[in-house]
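Presented below is the structure to which this report refers.
One chain of protein is taken out of this complex; the other chains stay put.
Moving on, here comes subunit A:
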Amino acid sequence: MRTFETAQAPHRPPARSLRSVMLLVCAALLPGTLVQAVMLGSGVIVQVLLCTTFALLVEAVMLRLRGQPLSRFLFDGSALVTAWLFALCIPPLAPWWIAATGMLAAIGMAKQAFGGLGRNPFNPAMVGYVLVLLCWPLEVSRWGATPGDWVPGVVDSVRAVITGAFPGGWDAVTGATPLTVEHELMARGMTLPEIQADARITGSPHPASWSALAFALGGLALCALRVVDWRTPLSVIGGIVLLATPPWILDGDLNASPLHHLLSGGLVLAAFFIASDPVSGAGTARGRWLFGFGFAALVLVFRAWGPHPDGIAFAILLMNGLAPLIDRYTAPRRFGQGR
């Protein structure tokens, strides 16, 4: 007679692990990140590394404080994703303490203080970003290069990040994103064709558009691998198209085209990588449609009337707050309860 250890069914090899899901997300972020690095300088990579370091540090300290096993949680990959997304939101030459406070807020407050992985009601990267945006609006909006400009190298980037001072001769172009310029000029009553002529944003497409395409590529791969539910990005993009088209047709001089909305700011990144965060988003299939659509609507509202040029982070956090309610009212109809 041979004896065996008993175990619970099912007796199947486990699905791909949480860590591999997180690493897949990071891999999908890589093309967009590289494009951004080519356009804006190696500061992009420097920020990713810096944020990751701070994120792991804060995570380790918080796990220790909460008495949780480091071995199980520190390298689950979730802190890496948060750090990476946050790094992509801040300018490549932002001083180091932006990354530090951002990660403290994101990992320490938004994630670990709420119970760690899987328990955060709000997207940690967005909480961190909103905090630094509200505290240091200037440092978080100095985006630097526009196409054709000189792009800072690794040494210059590191020096700028450490000292907080821009490389010599670069202050003149402490550039704004097209979205910022538009927001500013439209507030003064200019029309879009007039704005297009502004020296600061000629020579488009702006680098943001190229990286948006690269992020979309990575995001589509995640949808194909079913890491991301396709409903979320589709409902975000569809929502933008659906809501931005009528005003654009009515008056193209005052209202940007849907394509312009999609390719500017971090919308594509948000659609594929941030709105699709399962922990803080809606959990049901119908809820995900609602979540994405609501997010798109809020982004358009914030862009049109908000005080900030882009409202992605605020829109995400608002929708995060609504997610439990959405889930409650969109539970699928059970088998046998009619179709």
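One rule holds for everything that comes next: contacts are C-beta pairs under 8 Å (C-beta built on N, C-alpha and C of every residue); 3 or more make two chains touch, one makes a residue touch a chain; residues count from 1.
Following the convention adopted for this analysis, contacts and distances are computed from a predicted model.
The chain that is not shown carries the UniProt protein name "Ion-translocating oxidoreductase complex subunit C", picked from "ABC transporter permease", "Peptide/nickel transport system ATP-binding protein", "Alpha-D-ribose 1-methylphosphonate 5-phosphate C-P lyase" or "Ion-translocating oxidoreductase complex subunit C". Remark: the omitted chain is touched by one listed residue; of A:Pro95, A:Gly164, A:Pro247 or A:Pro278 this is A:Pro278. By the touch criterion stated above, the residues of subunit A touching the omitted chain are 1-18, 20-21, 72, 76, 78, 116-119, 226, 229, 278-279, 281, 283-285, 288, 327, 331-339.
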